[in-house]
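Pasting a structure here, questions to come.
With one protein chain removed, the remaining protein chains of the complex are shown where they sit.
When the chains are written out, they are named A and B in that same order, and each has its own residue count from 1.
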Amino acid sequence: MTDVYTLEGIEHRYGDRTVVDVPRLSIEPGEILGVVGPSGAGKSTLLRLLNFLEHPTKGRLMYRGEEIGPDAPLALRRDVTTVFQRPMLLRRSVAANVRFGQKMRGESDESRVQRCIERLGLAELADEPARTLSVGEAQRAALARALVVRPSVLLLDEPTGNLDPYNTGLLEEIVGEENAERGTTVVLVTHDVFQARRLADRTALMISGRIVELAETEEFYENPKAPTTAAFLRGELVL
Amino acid sequence: MTPRRAKTPLPLLALLLVVLLGASCSAGATAAPRVLRLATTTSTYDSGLLDAILPSFENQENARVDVVAVGTGQAIALGEAGDADVILVHARAREDAFVADGHGTERLDVMYNDFIVVGPPDDPAAVEGTPIAADALAAIAEAGATFASRGDDSGTHAKEQSLWAASGTEPDSGAGWYKSLGQGMGSTLNYANETGAYALTDRGTYLSQRDSLPNLTVMVGGASIDENADPILLNSYGVIPVNPDAGEIDADLASAFAEWITSLDAQQMIESYGVETFGRPLFYPNSSAWTNR
Partner (left out) sequence: MDTLARALVDAFGLLLALDPELVEVVARTLQVTIGALFVALVVGIPIGAAIGLTRDLPGRAILIPVIYTGMGLPPVVVGLFTYLLLSNQGPLGGLGWLFTPTGMVVAQTIIALPLVVGLTMTAVQSIDPDLPVQMRALGATRMQIAMTTLLESRAGVTAAVVAAYGAIISEVGAVMLVGGNIEGETRVLTTAIVLETRKGNFALALALGIILLGIAFLTNFAFHRLQVRQGGP
């Protein structure tokens, strides 16, 4: 089976600063890959590359065996979506926000929209203006609008960074379900090492744009190879 | 309705302030000059005549003349409302009515020049050289050739209407050839020049604008006032002091002005004005003092 993503010699720079430097990385279909690391390690930038929002300065980015140029084909772009730490919802009702991705694709499957709304516990709020939602509700709406387009890759950028334990638990549960039921490939960027441990099949530690260690989650936490990983897991400052 | 912000640089504002303060101080120091509010038509002002002759009056009376140059209709309305002390206009019938209705004390002849009919060189109505303006207008109406009217109740417009009456034809704006512009003389001439229309104009405005009017030539009225064979085309200016009952009128100064502008001195200045630039006067004096001299 081809990998969902293959990265070869990827470097991404902002001016003189190299933010991502990944010589090799493969992401397998149906896996949940956790990416942990301190703030500013380049985790979010990596996700932007994976969502084709930016094109790497150097190297080859392959999606399902196809090399992606500066302008990713629309069909491939629509195969992947991201839930961001700070969701930006439109000045419309919650339901209209959830429907957005379908509308962009010229599709209309209202029953799926309703199912996603219910699944995330937003049924009561469906007709409310999205701007009146609490942070937790807004992030649930953001996950609903992502799931409604049935992505084959779901990218999560610190999705629970601002959330309380209840909302965090709900989101984790649904991401897990989505992965188990539909085989959705998930890349979860988080600085919460426990969240990665709960969800991820494999976990990577990213520091200063480089992947320091990548292993099966069990192995990563129980038996880290790199001293930096061990230090990071102990809660020490790593740079 | 849309506010336009005028950005005035700070130094300029400061300068303005200083000038204003200075002006108010000096005004307090010497006796304030009296102010005469003169409402007149644009032709007397735009031609530069008033700027040339008024200083002599201002010195003589230690007065300042504030000139409001507007259409004859508005000038007369200003007089009626008591917002002017004296008016200098050129619409004889309305001037007489103004005095008859008690708005003015008396009307005195000041000066005259003449109207002419201009039109496109290809002359579709074949009126070039017609001596009498009313005949030319009748021919224009007959041919349905485009005619541009001031349409603004100005003295020129009033003259045009009396010419139509004399021609025995009724200009019909519904027929499409009669364009009632509602604009000043200069704009009306520009319009005629652009669209190949005929128009009635005072000779002075036409002469001063002639360089930018390549598509217009004189149809009725000849090359100068001496060649103008139609007495109706005489354009006569009169001065009327406003009735002191109309409001806060400086009646003394107003009648002093009327007396001055009809005096031999002022009449002499009127006759010589423009000779240097145009080779002939723009206005010909005709006060009773001048004609009886």
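Brief remarks follow.
Going forward, contacts are C-beta pairs under 8 Å (C-beta built on N, C-alpha and C of every residue); 3 or more make two chains touch, one makes a residue touch a chain.
Keep in mind that this is a model prediction, so the values were computed, not measured.
Although one chain is not drawn, the whole complex shows that of A:17, A:91 or A:234 it is A:91 that touches it. Considering B:95, B:152 or B:250, the position touching the chain not shown turns out to be B:152 (whole complex).
Only one residue in the set B:66, B:106 or B:194 touches the chain that does not appear here, and it is B:194. The set of subunit B residues touching the chain not shown comprises 1-2, 4-5, 70-71, 73-78, 80-81, 151-154, 173-174, 179-183, 187, 191, 194-195, 215.
The chain not displayed touches subunit A at residues 51, 53, 74, 77-78, 80-82, 84, 86-88, 90-93, 100-101, 104-105, 129-132, 145-146, 149, 155.
Note that only the chains that are shown with their structure count from here on.
Inter-chain centre distance (subunit A to subunit B, centres taken as mean C-alpha positions): 81 Å.
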